[in-house]
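Heads up, one of the protein chains got dropped from this complex, but the rest are sitting where they should.
Moving on to subunit A:
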């Protein structure tokens, strides 16, 4: 349950002017059940394309993705998505948003209610059950989005910069919540982010991707996510290894950015 394998996935598409874009080239990766992978990279490195392929919204031009041995051909409830923002349904209350997946499956109301109650407790929104989602703050809305995804009990959770639109303080709290949920549910999680801190802190494994063509540049295995569960996130960040790795990754990304700038200037 939750073992994801990405076999030499490539994505290449034509532009109207006849040229091609190689968005991804030979990306291969095996993910075990319960692993938390964070993906970093400069813009244009294909990380969003990769996530869309994993979700089933895009078909790769070569290679394939399979979950528990089944090839991915389209979106499905076994691969849940958490978006940056704007994915909640404004016309539904918080509880109706959370129970959306089970309801679509035709689960009876009594069972749905239990799921909703439990999840809203977990994300700390019990009191907001019957509120409209547009009445909640950005951080609360992302909690609802997490709960909605978990309510469907997916094997893999794909997160596309889920905390990117939040302010720094809320973001820190939400990072703790994501770690808690990960440990509690044992889900396989892939998290795309722009923040090096976040990638280091949350990623058990960390993938740095490079652009032109989009490819895996370097992979890390990190101890911070395990340490940070239920602990003080700022204390974890004070570890010298955290600082060193952060510096190394930042330099890596800086170089990539400079290459892109140079290439576009020439």
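Everything below uses one rule, namely that a contact is a pair of C-beta atoms (placed from the backbone, for glycine too) under 8 Å apart; a residue touches a chain by one contact, two chains touch by 3 or more; residues count from 1.
To be clear about the criterion, contacts and distances are computed from a predicted model.
Taking the options "ABC transporter permease subunit", "Cysteine desulfurase", "YdbS-like PH domain-containing protein" or "Carbamoyl phosphate synthase small chain" in turn, only "ABC transporter permease subunit" matches the UniProt protein name of the chain that is not displayed. Among the residues A:3, A:132, A:177 or A:229, only A:132 touches the chain that is left out of the figure. Touching the missing chain, out of A:6, A:31 or A:55, is residue A:55.
Contact between subunit A and the unshown chain involves residues 55, 57, 74-77, 79-81, 83-91, 100-101, 104-105, 132, 134, 148-149, 152, 158.
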